[in-house]
Each structure stands twice: as C-alpha cells, then as structure tokens.
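The structure appears right after this line, and notes come after that.
Excluded from the complex is one protein chain; the other protein chains are retained at their positions.
For chain A:
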Amino acid sequence: MIENLLSAADLDAATAAAILDRAAGFAAGAGPDQPLRGVTVANLFYEDSTRTRFSFDTAARRVGAGVVNFAAKGSSVAKGESLKDTAWTLRAMGVGAVVIRHGAAGAAHRLAGWIDEPVVNAGDGAHEHPTQALLDAYTIRQRLGRIAGLRVAIVGDVRHSRVARSNAILLGALGAKVTVVGPPTLVPRDGAVLAPGVEVSFDLDAVLPEADVVMMLRVQHERMGQAFFPSVREYSRRWGLDVRRAALLAEHAIVMHPGPMNRGVEIAGEVADSARSTIVDQVANGVLVRMAVLSLLKGLANR
C-alpha cells in the first residue's frame, strides 16, 4: 500500500513492481472491479496540463472513483487562496485522495503535511513526476520485457525536468543504468545528485549505440533566450534525435518522449512516428499505471 506518492524515492523496488503488476492486471481485465467506488479523488491542478489531468481523471473514473477537478484558473485559487486553505476546503468536502500538479517544487510534500488523506504528486515544479516514471517503466517492461540491466539515456533539459529526476530514481532502483545527456548548462555536473550511479555525457552520438532506451525530453520554450544554448537549431543539431542519429541505435532500442513533443527540435517527426517509438503507448499506459496507483493508496480501496 502507498501512503503518499510524492517522489519516486518513496517506492522501493517491490512496491514499484506491485504497481506495474497491478497496471498489467488492469490491462488484461484482471484487476479488481471498481475498487474505489464511493471514493472522491480531487485533481488539484495549479498548472495547465490537459494531458496529465485527463489521464488522472480517466484513471480515477475507471477504478470507480468520483472526481472533482480543481483547476487553478477560475477557482478560488486564482483569487489568491493559499494552498493550505485549499487543502482544508477539499478535506471539508470529504475527498479521499488528492492528486496535485503544481509549479512549485515541494508543493505535494507541503500538502501531505497538512492533510491526512493520501497525496499523489502529478508533477511539482522541477522536482518530480513519479507517475510519469512509473508509466515509463511500465512501457519499457512491455516493450523490452525487463528493466534490470538496461541502458537508459535521458536526453535534454535534465536540469529543469521532473520527468528526468523521477525516472533516474525509479529506473535506477529497478536496476537500469541511467546516463543523462545534454548541454552542460542543462545537465548536473555530477549525475549522482539525481540518483546513485547516474552518469553524465554531453555526447549523444557516443551514447546512442549502447542504449536500449532513449528518452527525449521536451525543450521548454521559456529556456530559449535564457542563454542555456545558442539557438534552437544548434540545440537540435547537437542533442536532437534526428533520422541519422536514430540509425545509430541498436535494432531493439526504443525511443520515448513524455510529450508534448516539439517535432523537429528534440525529435524528428520520422523518429517519433517510427516503429521504435513508444510515444502513443506511453499515453495509454499512463492511465493504467495511474489506475494502479490510485487503487493501491492506503485506506482507499473498498475491494
């Protein structure tokens, strides 16, 4: 059972495996039927994220829960209500669990300190996005049959990426060998600050032939013009996964992207649409993994 899911570090290998197995069970139609019937899950979204909110919303409904969507825009949050007051409001409404997406790192931790109900971090600033890491792990296992021993390259703006942080932690804990690749301005100097054993490279061409999994990160528009790299074109030439680079990959290697993609920037359209791309699978698997997480939250499931 999961008390809160704030960080991928909250999951030991056994718990992570239990979530992935439960997700696989749901995929096979073998999971518990509507385990959260009668429970209300609050989706508290302080950032615009249609994809993630829709994924959590769908997952909650498929496990039988009622959902209240609390978007920052148009609610009291936009009028300046504090996170703590909002948390107490949700409690008073009797929600069983809170899913929170927030622009500030640590927001989910803060929320979990104020309420007794389980909190699921759906992305907090540049900190973590643990359900993304779970769905990526699920997708890797689905395609390649295992995670332990695989070489995973996470490529791009690692510095500002919650996806990279959670994946480095979770995939490392599940036995993968993680290398982060990107311009020196956007990767940590020492990969170990992300998770034990994480390596750092600036040279994508050198990393690709050895990789079993390549995870391309989105280049955020706000990074441009902040001198992290000279231009989008140069970024794309050095760290984008174009057709030439994709040919360096081993035949079995897969290409992942958390979405939304900038086609032609970090990933070429032909690569995104190729057979080795898992991008559409990742979206489908996101719902399954989130169903599993919600159904395994402590004290929530009825069956």
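Criterion: contacts are C-beta pairs under 8 Å (C-beta built on N, C-alpha and C of every residue); 3 or more make two chains touch, one makes a residue touch a chain; residues count from 1.
The criterion applied here is as follows: contacts and distances are computed from a predicted model.
Novice: From the list "Dihydroorotase", "Response regulator transcription factor", "Nickel transport system substrate-binding protein" or "histidine kinase", give the UniProt name belonging to the chain omitted from this structure.
Specialist: "Dihydroorotase"
Novice: Based on the whole complex, identify which of A:Asp12, A:Asp48 or A:Asp190 touches the chain you can't see.
Specialist: Answering carefully, the residue with contact to the hidden chain is A:Asp190.
Novice: Among A:Lys84, A:Arg237 or A:Arg263, which one is in touch with the chain left out?
Specialist: Looking across A:Lys84, A:Arg237 or A:Arg263, the contact with the absent chain belongs to A:Lys84.
Novice: If the hidden chain were put back, which of A:Arg22, A:Arg62, A:Arg101 or A:Arg165 would touch it?
Specialist: Here the residue in touch with the unshown chain is A:Arg165.
Novice: I need the residue numbers on chain A that touch the omitted chain, in ascending order.
Specialist: 82-84, 102-107, 109-110, 113, 124-128, 159, 162, 165, 188, 190, 192-194
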